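The chains shown are only part of the set, and none of them has been moved.
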Amino acid sequence: MRTPMTLPATYYADADHFRREMERFFFGAWVHVGREEQIAKPGDYLLVDLLGESVIVTRNEAGKPRAFYNLCRHRGTRLCDKATGHFKGGKITCPYHAWTYGLDGALLGAAHMDETPGFSKDKFPLRAVAADTWDGHLFLNFSEKPVALREQLAGVWEKFRPWRMEELKLGKRVTYELKANWKLIIQNYSECLHCPVIHPTLKKLSHYMTGDNEAPRNDYLGGHMTLNEGVASMTVSGATKRPLFRHLSDDEKRRVYYYWLNPNLLLSLHPDYMMTHTLWPKAHDRTDVVCEFHFHPEAMAREDFTADDAFEFWDQVNREDWHVSELSQLGIASRGYTPGPYSHRESLLHGLDLVVTGELPA
Amino acid sequence: MRTPMTLPATYYADADHFRREMERFFFGAWVHVGREEQIAKPGDYLLVDLLGESVIVTRNEAGKPRAFYNLCRHRGTRLCDKATGHFKGGKITCPYHAWTYGLDGALLGAAHMDETPGFSKDKFPLRAVAADTWDGHLFLNFSEKPVALREQLAGVWEKFRPWRMEELKLGKRVTYELKANWKLIIQNYSECLHCPVIHPTLKKLSHYMTGDNEAPRNDYLGGHMTLNEGVASMTVSGATKRPLFRHLSDDEKRRVYYYWLNPNLLLSLHPDYMMTHTLWPKAHDRTDVVCEFHFHPEAMAREDFTADDAFEFWDQVNREDWHVSELSQLGIASRGYTPGPYSHRESLLHGLDLVVTGELPA
């Protein structure tokens, strides 16, 4: 039997290869961009920037998420330049010549264009980007003819119901800027063989040999690890003052579930909180990672609520992970790099490679 | 009748297209680089940097403007690195091995070269760039065989005689660094449809519907707007303490003339001052704009002279214009951009596009 080997350097160190990967995995599929609560009311908006593509994500009068390329159909002017906001009166107005659009993208007003031969407002609505939601998470799809989100997420659509993710609210957000290819971050997330080496605090809470992974799939990779005896959750102390999510089974209350949802969401479900990492590739060797901690509103309503016990624990682990991921990026980019052997405990990484090369059966 | 549409994104967002445009419009024609008063006496010099090409612009003993690539014919060393100065004794000396040239570019001295077989000073004069002037403005032409400046400027050669531009002197200069394609700045300059939306101060002085444009031409685009009743000039107050230019007609004293001279001069003639914008493209998405205010020496000699009433008015308008021009650059670079419709009040912009594509009849 042949030892599975890591991918050639091109997959991590080549700018052209990166652009092709972005077209396929990010501009050709549903990407995770945030949470529904960020556009709570009709007219609220959020700007998304995916590799320089600015998108307005808003909610229409009927309460549905809608997304549009952030530019005017007149002369291409960027419409919004604040990261979040609210469209007053449900109107999106261009700052240049005051062309005005509704929350569904229809062009409502355009000064002096009525006098222009051949012009019709109907022909110039904002250009839409597909937007949809799953359990409180927001997704966009830049494809001309996107598959349904439910189709892309088929394997997990009902999987995490016990956590009631749609009920959770943001407690803490931090953004990390990494000098590493986006896939190295997923690889780092997909094995705990490195945990005893670089995570002294993590190994006290959850032993790296307790991991149990599902077989690799094109839509997700993941599994769970078991908390050590006496440990209630992944926090600085290993204890938690938060009630555990009430719909979890006894097994689920003793485990942390770690899942990568293709392409850019790392979903880490704890007994009392949800951690998400959203990956924003910037270049073949740079990725921004937005790490968020979400809690049940009842826990957040308590006087003694804090997100810091979870955040501080993971912030340290994150930084340890980012450091080795950046070291991997540096080494792989060398002319001295050749593919190396995966151990049998790195099967998810080999699985990810097969997803990336298109060799994993559908 | 078809609605004229804006150009494809390539014209604004592609680095290769930009380089081709630079060869044609900037290195293949006369470009505006400054004013004659900057090299008032023989031996005075000014360095011009056009897209990294450094040129020495000086005045020879006969009082004629001369320009040379800023490098020694020996080993290519840059000769001058100060922006302005004076060549003492009419000698341009290389800082490396002291090769010495005259103000007409002739090689006068080169140590140890006389002992070098086959060498002759005659073969190694400085390499010239064509230099000429019009109404006090300085122009360069990098072509091997440039047309006469008068030919390029035929349409305006006599047009602005009443303003006696050659008599005017610099009162104020400011440089803006824009993140926008050079043509977006010309487009912004060529319509006032945006004025009521973004220029609250301008619309008080001159109504955007008073504009009267000439038919688009390859050598220039422009027209005039009329000052509102009670307004003497474009200043913070709308008043001016400066005498109006004495050779203007009554109509000319009530108007501001706005002209783009292909490729990089925006000439704004007011009843009492001249404003110029010189465009210095840096990249497909970056342009430096040098904005200057020029006045009649008699006005400048007065005790109460100030350039600030004009400068402060236009500085605010400029910044409003630069902001939307940068927003246009951002939007046009998006994959969501498609050409949009021009209104009938944007005919000069469509004209500019035809100049750029080469479709406007000569």
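Per-chain residue numbering starts at 1, and chain names A and B are given in the order in which the chains are listed.
The working rule: contacts are C-beta pairs under 8 Å (C-beta built on N, C-alpha and C of every residue); 3 or more make two chains touch, one makes a residue touch a chain.
This is a predicted model, so every value here is computed, not measured.
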Full complex, copies of the single sequence (shown: 2): 3
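Note that in this section only the chains that are shown with their structure count from here on.
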Gap in Å, rounded to a whole number, between the CA centres of chain B and chain A: 48
Parts of chain B lying in touch with chain A, wherever the complex brings them together: 1-3, 6, 9, 187, 193-194, 197-198, 323-324, 327-328, 330-338, 340-345
Partner chain B, residues of chain A touching it in the complex: 27, 52-54, 68-79, 81, 95-98, 110-113, 115-119, 124, 127, 129, 142
